[in-house]
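Excluded from the complex is one protein chain; the other protein chains are retained at their positions.
Just so it is clear, A and B label the chains in written order, and each chain counts residues from 1 on its own.
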Amino acid sequence: MSDAILTLEHVDVGFDTDDGSVSAVSDVSLSVAAGEIFGLVGESGCGKTTLAMATMGLLPVSATVSGSVRFQGRELVGLPPEDLRRLRGDRISMVFQDPMTSLDPAFPIGEQIAETITAHRDVQRSHARDRALALLADVGIPEPERRYGDAPHRLSGGMRQRVVIATALANEPALMLADEPTTALDVTIQSQILDLLRDLRQRLRTTIVLITHDLGVIAQLCDRVGVMYAGQLVEIATVSEIFRAPRHPYTQALLAALPTQHQEPGSLRVIPGRVPNLIAPPPGCRFASRCPHVMDVCTIVPPLAHESADHLIACWLSEATREAGRPTGAATGGAA
Amino acid sequence: MSVAIPNVPARTSRRRGILTSRKGRVGFAILLALIAIAAFAPLIAPHDPNAIDAARILAPPDLAHPFGSDALGRDVLSRVIYAYRVSLGVAVGSTLLAFLFGVPLGLYAGYHGGWVDTLIMRPIDMVLALPALLLAVALIAIIGPGSDVALLAIAVIYLPILARVVRSSTLVVASQTYVEAARARGTPSRRIITRHVLPNAIGPAIVQATILMGFALQIEAALSFLGLGAQPPTSSLGVMLADGRDFLTQAPWIEIFPGVAIAITVLAFNFFGDGLRTRLDPRGVAR
Partner (left out) sequence: MSPRGRFIVRRLLLAIPVIVVMSVFVFLMIHLVPGDPVQTMLGFRATPHNVATVREQLGLDRPLLAQYLTWAGGLLHGDFGQDFISHAPVSTLLAQRLPVTIELTLLSMTLAVLVGVPLGVRAAARPGAVRHLSEGLVIAGIAIADFWLGIMLVLLFAGIWQVLPPSGYVPLLKDPIQNLRYLALPVVSLAFGETAYILRTTRGAMDEVLGTPYISFLRAKGIRERRIVYRHALRNAAAPIVTVVGIQFGVLLGGAIVIESLFALPGVGRLIVTSIQQRNYVVVQGGVLVVAALFILVTLLTDVLVGWLDPRIEEGAAA
């Protein structure tokens, strides 16, 4: 993909804890095309937020990141902190999960948007203020002039998330990472925020990486989707393809577990088994212990391979994976 | 930082004892030693603390008298050991007294709530609204000086602190399901309090009392230093500090060692208390 804005190659993230090193993200490679909405889906704890934080350079010191994260052709891993800071909030921005805790409770919301502008642009404060007011109006805050000086607690959750989104858009970033932007909100507010994101994408052509555990959100908003399980990226495909023909057993199980309208009340289908411990994860595919099709070869990490032009899968069931795994696959469980 | 760290199992300690931290164990060990010194003072003290030796007036430390001698030629080490006994007694006694009365008050206030709570906690909050040492001094002004009065005064300062701690942990425990279940079963409230609430609510108070016990030594010393605590011929660490003041430049050892004894004790109680916290007051660490 030549017009890729964000490219991740063999990204590993580990956390040092008292009980050992946690492998939170293992050998993830993907690329996001300019202008698309790319969904990243998986259960909580599968490493999708960690991946976003790694991209932003916001992981705590206990984390070690290896591999390559390229944004607009520029390598971000190992970039000096000050250079990363200049990118954050300017070229790449992020929306957090819980709008109730994303804003500084002691500062007026307008100023929190304006400071994002003055942090990156050498502009007059009045100019930043005007721009912040325009952004507030843009994300659908009524009476921005009156709201500008309000402390966050005077706004509802939905309104706060609009402010957070306005902040993320303040410097017209090329890429926005939205981490569960609707999870903490009521259902009706959720769809309003999703509408807002869709609308903003159309108007501003911002590339969005949307992180969620909610396949419904993916279906509503995204163009392509990557599925993560226990730190590994198992499948990438267009949204229609994922729902129509999921290939990875985990994706299949995930879709099968979706509640449907024809389902009997109270019966929820679940994936049997448990997510493996990531302190000493089993070698190979981390879904193997729950997979109905588990084979001997699954103790080797299956490489992500093109099944078709826009469908990638990392599973030994796939011909493409077997093809990609043949020359080097048996060597180690590490980077393929 | 709010980074979702996936699937880290809850930190379980491999050590099962009550003292999970190294700091706590160090504090505990020092405390044991200090208590032994206080308890076996006559066996440990190298000299008679009251033996006057005209030849050794303000004599500096040497091998036979490692802490030197005071204005009457008495052995400072032996005097520190005996004075420590008095000071530690006051510190432990006052805290236990405060614990004995403060815990039930906090427990009842927290469990019953409503007017019982108001009746108990209002006066306690009033006491907390005054500077603690001023209160102790005022009490001694009324009753008259003495180490037993100092003990009582420190207990009066500590009681409201411990009552408050117990009350807030009781509030948490009393709202737990198992307490509500016991209430629903019709268990008499006295039994609920002693069987269910007390054992689960007392941890933080034990931690707090442990730390307070150390500070009580400081308060006792301050009061005795002012002439409001232990009275001669009884000697406490504060009395020693007051007695040695006039010879500070000639014989600083009289002033240094009692202060060091206080500092070590305060630290030992603090470390021990912090060590207990992990096990007895997990809330205090978690939130």
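What we mean here is this: contacts are C-beta pairs under 8 Å (C-beta built on N, C-alpha and C of every residue); 3 or more make two chains touch, one makes a residue touch a chain.
Keep in mind that this is a model prediction, so the values were computed, not measured.
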| item | value |
| --- | --- |
| Which residue of A:His120, A:Arg162 or A:His311 touches the chain not shown here | A:His120 |
| Omitted-chain contact residue, chosen from A:Gly39, A:Gly67, A:Gly89 or A:Pro246 | A:Gly89 |
| Touching the absent chain when the full complex is considered, from A:Glu75, A:Asp104 or A:Glu145 | A:Asp104 |
| In subunit A, positions touching the absent partner | 56, 58, 85-90, 93-94, 96-98, 101-107, 115-116, 119-120, 151, 153-154, 164, 167, 170 |
| Positions on subunit B where the hidden chain makes contact | 1-2, 123, 126, 129-134, 136-138, 140-145, 218, 221-222, 225-228, 241, 245, 248-249, 252, 255-256, 258-259, 262-264, 266-267, 270 |
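In this text, only the chains that are shown with their structure count from here on.
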| item | value |
| --- | --- |
| Between subunit A and subunit B, centroid-to-centroid distance (C-alpha), Å | 52 |
